[in-house]
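Only one structure is covered here, and it is reproduced in the block below.
All protein chains but one are shown at their positions in the complex.
Up next, chain A:
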């Protein structure tokens, strides 16, 4: 049986791993390779590295660390951040990244999803979506440029419509980041994730809000997502990946040991 994936997320800024609250006030939490090794040793199923400033300030990811991670770790990893062209994606994949994840550039140029899929295959193209519940409009809306609070802006896309659009364009996996929950550690946005799960034919990864091992158990039990991304609880060493998997196993959620 396919195991449910536990995925530590490492936000990278200026060559270090950082963690913010609702995308702001970033604190240094450690070195990239050092943290990658720690989570690998704890039994992480996959790692995601986000260069959180890249899209917003017009740079591409600083790539030197991608090759070091690829050399060191024996589990898959995804690189995200400012990937706008086939050449940039090619370079990251050639350095050993297993998947590339695009977010803001896909919103600016949706055709990029098709181009990446045609060139590298569906299996390595992930689309990250930052979704915010707009209480006035009473709907979930996709946000762009969330790496920089000065440039963060709502798009005209309703989240469910954007998911359908990128899946139709060939995306191989969706990471749905629920911004209202991000960094506040009160649990994943169960309602939204359960709704999107119904409409998403590709693997769906939950992101934003994990504050305890139990939150991760709940998102698997209630939303049937394929994986759960979490950052703070691991960075603050509140619990290990192994402890999360132990809790999942207690609730009969399939895990890899």
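What to note about this one:
Keep this in mind: a residue touches a chain if its C-beta (ideal position, glycine included) is under 8 Å from a C-beta of that chain, and two chains touch if they have at least 3 such contacts; residues count from 1.
Here is the rule we use: contacts and distances are computed from a predicted model.
The protein name that UniProt records for the chain not on display, among "Kinase A inhibitor", "Imidazole glycerol phosphate synthase subunit HisH", "NADH-quinone oxidoreductase subunit J" or "Formate dehydrogenase subunit alpha", is "Imidazole glycerol phosphate synthase subunit HisH". Only one of A:11, A:45, A:130 or A:189 touches the absent chain when the whole complex is considered: A:45. In the full complex, the hidden chain is touched by chain A at residues 1-5, 40, 45, 67, 70-71, 74-76, 93-96, 98, 119-124, 172-173, 200-204, 226-227, 256-257.
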